[in-house]
Each structure stands twice: as C-alpha cells, then as structure tokens.
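Left out: one protein chain. Kept in place: all the others.
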Amino acid sequence: MRFSKFLKVEAEIVVARYALVSDETKSRFEPVIFFHPEFAKRSGVKEGDVVEVEANGRAVKLKVKLSESAPESGGIIPNGIFASYLTNFDGFKRFKANIEVAEGEPSSVGEIIERVKP
Amino acid sequence: MSFVCPGCSCLCDDIEIVDGRILHACRRGEEIFEKYKENRAKPMVKGKEVDIDSAIEEATEVLKDSKNTVIYGMDTTTVEAQQLGIELAEKLNAYIDDNSSFCLGEFVEAILRKELPTTTLEDVRDRAYVMVYWGANPFHSLSRHMSRYSYYPRGAKRPRGYEEDRFLVVVDVRRSETAKLAKKNAKFIQVDNDDELVDSFFKVMEGKAAKYAKEAGIILNEMKKSDLNVIFGGLGLKYGLKDLGKFVEMVRKMNEVAPLYFIPAGFHANMRGFNETLFEKTGYVNKYSFKDGKGDVDFAFTSLLQNGKVDTAVIIGTDPVSSLPYDVASKLKEVKTIVIDPRMSPTARVADIIIPSAVSGIEMGGTMVRSDGARIKLEVIEERDVNDIYILKKIEEGL
Partner (left out) sequence: MALNPMDIYKLLPKTNCKKCGEATCMSFAFKLLNRERKLEECTPLYEDKKYERQRKKLEEMLKPLEEATETGLIVDEGLCTGCGNCVVVCPVHVEKDPKGAAVGKGITIDDPILRVEDGAVKVINMQACRRYGKNRVLCVVCRENCPTDAIRFLEG
C-alpha cells in the first residue's frame, strides 16, 4: 500500500468524440482520460498514471494522457462506454467528477458491460 | 471506381481502393473498409449460437408476444431499411426512436419545419465566407468536414480558400483541435455558457452592451461581406443551449443583417435519413408512438426505458450500452432485447437475441442522407444477402 498524498480533486469533464481511441468495429475502446497539462500539474497527476474517476456514485479507472484541447479545469473522456457509464442524463456531455490517483490496471469494457447488465 | 464512406454524416464519396490500400478516407472511415470482417456478430438466442433463420424466427415470436415494443436505432443503415423499420413499428403499434432524440434531431426538425434556413455543403464550399463551428470539433468527429466541404477547399466564388476567402469562427468550452486552427481571419470564442453568446448576438443587433459584444460585432460585420454564411452546430451546442427556440430566433434575426444558414455537424452516417423518413411518414423526426399517433418526449427510447414503458426493444445498428448514460443503459436488463447489428457490439454482447446483419455501404447498397440533406447512393464492395432489409422483411412476414 502506498500512502496517498493525493487528495481527491474535482475536475470538469467534457465528453467529446475522439477519433484515435476506438475502433469502428466496436472491438476496442481505450480506457483513457485526457487532462489539460495545467490541471494535471496542479493535481499532481502525470501522463501514464491510472486515476479513479468518480461521478454520480460510480467509478472507473482510466489511464491519463495529456492534451491541450482539454478544458483547463479538468479533462476529456472520449465519447463512449466509460463516459456513458459515469454520467446521468442530466449532465450527459459535461459533468463534474472526483479524481484520485489509483493503483492497478484501467477498467475494461467487459467490466463495464457486466455492471450495466449483470 | 469511387466508394462512399458510411462512417459519418459526411458520406465522403471519393474513397478509392488501390492495391489493397484505402485512399482519402479518414482514420474512422478507413477502419470500416479495412476491418469490416472483424468482430462480426453471430446469430444467438439467450447466449446459444443458432442459425440465422432460427434467430429471426425467435425474434418474431418474441415480438408477437410483446405488448409494448420499441424499435430503436437504424442511424447506420439505409433509408430503404429505415422505411421497413418504420413499417414494422406501425404494424406492431410500437414506439420508434433513434439516437437523434438525444443528439441533433431537434435541429434537423427545425430545418425540416423550415424554421432554420439551411444550405448544401457544395454551396458552402463554393460561396460561404463566415463559417461558425459551434460546439463541434470536426477534427475528431467529422474529420474531413473542413478539408472536404467547408474551410479549406477552393470554391467557385471563393478561389483563394481559407487563405483569404473564409472567416472561421470556433465556439467551444475548451480549446479544441478545431479552435487551434482559428488563426488568421478567424475567431475562437471560449464560452462557459452558450446561451450567453446567443444573448450577445441579440444585444449587439439591438445596439446594447453584452458579454461577447466585441466578438459578436466582429462576426456580424464579417457576415455582411457575403451572401452565404453558415453555422455548423454540434453536440456542444445542443447540450449548451437551454432553449433551442431562442437560438432559432437568433439565426432568423441575424438573417436581417446578413444571409446565414444552419447545417448540423455531428452524428451517424444516416441519422438525418431516419429523421427525414419518419418525418415524411408521420410529421415527427423521432420519439414517435404509433399507438398514440404522435411524437413526444415520453416516447424517447431513453424515457421509455427509464419509465418502464416497454417490454421489448429491437435495437438496430446502434450501441446504447456504449452511448447512453448508466441510468438508462442499466434499464436494458429489464426488457427483452433483440439486436440487429453486423458487429458484436457491447449491446449485442448483452442481448437476448442477436441477428447478425450486413455493413451498409460495404455489404449492402442503398441511400443515405448527408448532414445537409443531400441524398447519396452507396456502393457495394461485397454483397451480403442477410442484411437489414432481408431481416426486417422476414420478421414482418412472420408476424
């Protein structure tokens, strides 16, 4: 166990189409979140970290990448199964989430499907 | 020979296949051509593999017993298949809806009702000067939109293209890739609340002060230089606006200053086709109930699931497990699900019945409707007999 020096931070999440993370055959969807470099720096999160993203009482683990296209106060989760799982209809494409550096592997698509329809 | 890419609502018709290489298609489009044989759905009933006709028969039986059915999706299939899907819904006295009810359907509706003036992408290329990408990031969502149809190409009346003959405006809550392209002769407006920009356009036209008065003033002045200006509205606009009516009114009022048109920017290849096909038949673009004879927000796929109003869902060529929020998608477990799809999508993986179909535009020809309303004929690379048309006809005959 590592002592968590990372507090939970609140992030503004924008859900947007991202052409490079999915496969049009629906066989692959990358568990990834794109943080704005400034936000990542402020929050003590590095590229390649795995973070737990929690919203509406649900959480997924996503791998961190950096992008200047992300909102300054948070990140982009590509439009797809991980973003959909976190959102409610209210705040479907833009919502607030809590971010915490986590251990282990990012979530898989299969894991989310299992939670949506056990 | 050129092919039409069924990847998104751009429906690019200049795709070539030379020595096994796919030319000109963007990354998303290319994958559809390159990998159409991958991750294919198999006919299944309750987790067991069956032959295709048994899956269709089983689905027909379920539909016979169902009291409240919703037919949902069809945004990636052809107009001809959509017509059959609508017929089937009518015969079943069912609900019918597609992705547009939480995507850009209400914009398409405003266009079809002639509340929003619109134009074609060819006219945009040839004549448009100011182009506003509002809540849209075509770089990722409609990758060739700017190079094929809008900002970059040289047009008949715009021979110098983006260098001098275009004025680019990007409105977004973040500095998107498209925003980064707004350099010379351009404006990026980073908004937090889209309604404030709508309000600013009104105020500037009334000569009043406003939050984005400077930007709105510049844009209105630029628009006066041309007989064709266009707003491309995306999902960011849809979810940023509280009141579509006010936006429609803004476009109308701006037309008193300079000619301004609207084209939706987003969505699946033939979502607009679904909207137009249903509109012709019923006067509504989506979320329609044949039982009630009208369209209503209560008849949206999402509302029906959340309110427990249906016992069976026929999901055609779309993937609600990936695209709908948890509070809706998790309700799928409470209904019987029949998935008609070429692919083993996450939704197919949880379906009660899977009926594998053909990839439109690769294995099935027909018509799709581009984002601006142009009707595009699809080419076929490798015909597959069991396609959406075959399946829907067979179900209907079996009822």
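To keep things simple, chains are lettered A and B as they appear, and every chain counts its residues starting from 1.
Note that in this section contacts are C-beta pairs under 8 Å (C-beta built on N, C-alpha and C of every residue); 3 or more make two chains touch, one makes a residue touch a chain.
It should be emphasised that the depicted structure is a prediction, and the values quoted were computed from it without experimental measurement.
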{"item": "Of B:22, B:50, B:244 or B:257, the residue in touch with the unshown chain", "value": "B:22"}
{"item": "Touching residues (missing chain, whole complex) on subunit A", "value": "19-20"}
{"item": "On subunit B, residues whose C-beta touches the chain left out of the figure", "value": "12, 14-16, 21-31, 34, 125, 138-140, 143-144, 146-149, 152-155, 161-162, 177-178, 180-181, 183"}
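Just so it is clear, only the chains that are shown with their structure count from here on.
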{"item": "For subunit A paired with subunit B, centre-to-centre distance based on mean C-alpha positions, whole Å", "value": "25"}
{"item": "Touch list for subunit A against partner subunit B, complex", "value": "14, 16-20, 23-27, 29, 56, 58, 68-72, 76, 79-81, 84-89, 92-94, 109, 112-113, 115-118"}
{"item": "Subunit B to subunit A touching residues, read off their complex", "value": "7, 26-29, 31-32, 35-36, 38-39, 102, 137, 139-141, 143, 173-177, 179-180, 235-236, 239, 266, 302, 306, 319, 321-330, 332-333, 343-346, 349-350"}
